[in-house]
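Have a look at the structure below, then the notes.
The complex appears here minus one protein chain, its other protein chains still in place.
Going in written order, the chains are labelled A and B, and every chain counts its residues from 1.
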Amino acid sequence: MTRPETPDRTRFGLLMVFVMLLTIPALTGGDSFARPRSLATSEILSSPTDLAMVPVLPPAVCTVQAADVPEDGGGLISVTWEVPEDTPGTEFITAFEILRYAPGETPAPVGDVPPTDRAFEDGSAEDGTTYQYIVRSVSPSGFTDSEPSGPAVASAQWFARGRFPVLLVTLFFCTAVLFFVQRAKGGAELFIRKIPGLEAVDDAVGRATEMGRPVLFVPGIETVSEVGTLAALTILGHVARRVATHGTRLLVPVADPIVMTTAQEIVRAAYAEAGQLDAYDPGSVAYLTYDQFGYTAGVDGIMVRERPEAVFLLGTFYAESLILAETGHAIGAIQIAGTKETSQLPFFVAACDYTLIGEELFAASSYLSREPVMLGSLKGQDLTKMTIVYVIVLGFVVGTVGALFFPGGNSFFSRAFDALYSWFG
Amino acid sequence: MKRTVPLLITFLTGFFLIVSFFVPHEPFGQLEQRLLVWFAIVSGFAMLLGVDSLFRAHLKRIIRAREGRWHSLALLLSLVVTLAVGIIGFAKFGSPFHMQSPFMFVYTYGIIPLQATMFALLAFYIASASYRAFRARNTVATLLLVSAVIVMLGRVPIGAAISQFFPVAQEWIMDVPQLAAKRGIQIGAALGAVSMSLRILLGIERSYLS
Partner (left out) sequence: MAEGRRRGFWEVMNNIDRRIIFVVLAVCVTIPLIVSTGGEIKPTAPVIRAHASVEALETGDYMMISIDFDATSAPELMPMLRAVLRQAFEKDVKIIMLGHIAIGLPLGHMALEQIAAEYDKEYGVDYVDLGYRPGYIAVIIAMGREIEDIFASDYQGTPLREMPVTENIHSYDDIDLLFGFEHGAVIDYWVRYTQARFDQRMTFGTTAVMAPDAYPYLQSGQIEGLVGGLKGAAEYETLVGHPGLGTRGMPAQQWAHLLVIGFIVLGNLGHYFTRKSGKRAT
């Protein structure tokens, strides 16, 4: 059914009037509408007095220490100092200037900081060179230098020791995944629970085919560097294969140009795989806009005009989630949504027929493909999750027992809890 | 070959990025930052692809006089006009975002109200969706319904006027059960994301490569 042209033209006319109203003053009177910026001035010098009232030179700072910044890529030395309390002239300090020298050199400034700071990081140090630092207290009446710090040498480290627990967990996780992948390759039976949202994917495409209406796939508003978008694109491949086999129309509006090219390739390959390359329409994957609500308006428009029977809202969504899902509900489409954004999940649960919660979205490609290797990676993930759950329960039991039965903080339980906390914290 | 090269690039990039997280020494230390800058540059050029696709699709619709051509014309005109005022702002004031730039006029009186209007729809949709969704169909749904009412009352002054219970209970619901569920989902989703990343790095997951 085609829509009458007259209202469309009227809307266009109204829009043009609006655009003209907006742009003519913008182009002609640009200078007149903006509020002039404040011309007020304030004191640049932060000292509370003027020069005449500063009686003495500022005091020298003490305990100047310099050390290599640990676990860095080199070229950094941290300098710390203390300001003697209750010494006359402290209140007149306007800045600390940091001077550096290598053996045989004269001290030269490398930076300055406000009077409230007690530390400075020298980012211009050369690795392997021994430096000493002097902190200069500056006031309007002059300056006083501190005693030089001890020698410090900047160096780069090959391993960030603070990240050792992360490395250990990463290795455990990778080992678990690879172990189960190998087991799956060896023919082991792996049980995966039923995920209703994924079971419904084929039914939704089938229903759209029966009704002769299109399938709308929205892969979120983020780019491909978001793993949620990648997960959505893997499901798009599956949906596109089904669509190509059934001969249903597919619409994929996207908000990111890189997602557009990736999705175009995926859909084209799916049609080729189904032997329906002739039926592939390059315009089915279309870029709308990068702007969040411009995109939302565009997708809503497509929903209302094209009346898709099946709507997939998979990937990364923010505030637009409910606007899209409610419009989909209003047109009576069967809706399958999924995201890892916890703040948007309630909206999808309220307005969609099926919702993939967090990890279910990432499990989708493994679940749909049913390839043993892919399912193996899911089992590895589950093992890691169970281990984390055990550690959380262990921490809870040890911490609670320590706090309830051995108060004082020096029992085995308290120490064990502190060790766990500091290790994972 | 068509698949092997991208898979190799993915594996090597991912591997070196993971290494750079644990090794601060050069050449690994600054690798992540450098790659992110490359990504930003590639994204910038990819934007041209998007604009090209948009322009072609709508131009085709106008030339072939297809249904919706007036909408397409409006879209293209808006695109060109916004671009033009942006360039004028840049040429005249050094930045389109300068307070006196004509782009700021379009921004203040065009883009802001349009964006705000779209977002404002959310208020209406939240009302209709919660009316539909919060039904005491079973025990769990009833719990959800009661929590929702407590949070809604606790978030507005009238809740405290009725009883101090509402703001206190609201804060407890947000701090304890809400947070517990959220953390559970987040831990699961994070592990799922890591697992998926691992599948991609190892070349087990290839469907995104078509």
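The rule we apply is simple: contacts are C-beta pairs under 8 Å (C-beta built on N, C-alpha and C of every residue); 3 or more make two chains touch, one makes a residue touch a chain.
This structure is a prediction, so every number in the text was calculated from the model and none was measured.
Peer 1: Considering the complete complex, identify which of B:130, B:147 or B:197 is in touch with the unshown chain.
Peer 2: Answer from the full complex: B:130 touches the omitted chain.
Peer 1: Which residue among B:36, B:63 or B:143 touches the omitted chain?
Peer 2: Of the listed residues, the one touching the omitted chain is B:36.
Peer 1: Which residue, A:342, A:369 or A:387, contacts the hidden chain when the whole complex is considered?
Peer 2: Missing-chain contact among the listed residues: A:342.
Peer 1: Of the residues in chain B, which ones touch the absent chain?
Peer 2: Listed in rising order, the touching residues are 32-33, 36-37, 39-40, 43-44, 94-95, 97-99, 104, 107-108, 111-113, 115-116, 118-119, 123-124, 126-128, 130-132, 134-137, 145, 148-149, 152-153, 155-158, 160, 167, 171, 174-175, 178-179, 182-183, 186.
Peer 1: What residues on chain A make contact with the chain left out of this view?
Peer 2: Within chain A, the residues touching the omitted chain are 35, 37-38, 40-42, 44, 46, 95, 111-117, 119-121, 123, 291-293, 316, 318-319, 330, 341-343.
As a convention for this text, only the chains that are shown with their structure count from here on.
Peer 1: So in the complex, which bits of chain A are touching chain B?
Peer 2: It is residues 2-3, 5, 8-9, 11-12, 15-16, 19, 22-23, 25-27, 30-31, 33-35, 37, 71-74, 156-160, 163, 166-167, 170, 173-174, 177, 181, 223-225, 227-228, 230-231, 233-234, 237-238, 256-258, 260-262, 265-266, 268-270, 283, 286-291, 293-294, 296-297, 305, 319, 322-323, 325-326, 329, 340, 342, 345, 347, 349-351, 357-363, 365-366, 369, 373-374, 377-378, 380-381, 384-385, 388 of chain A that touch chain B.
Peer 1: In the complex, go through chain B and note every residue touching chain A.
Peer 2: 18, 21-26, 28-30, 39, 42-43, 46-51, 53-54, 57, 67-68, 70-71, 73-74, 77-78, 81, 85, 88-89, 92, 99-106, 109-110, 114-115, 118-119, 121-122, 125-126, 128-130, 132-133, 182, 185-189, 191-200, 204-205, 207-210
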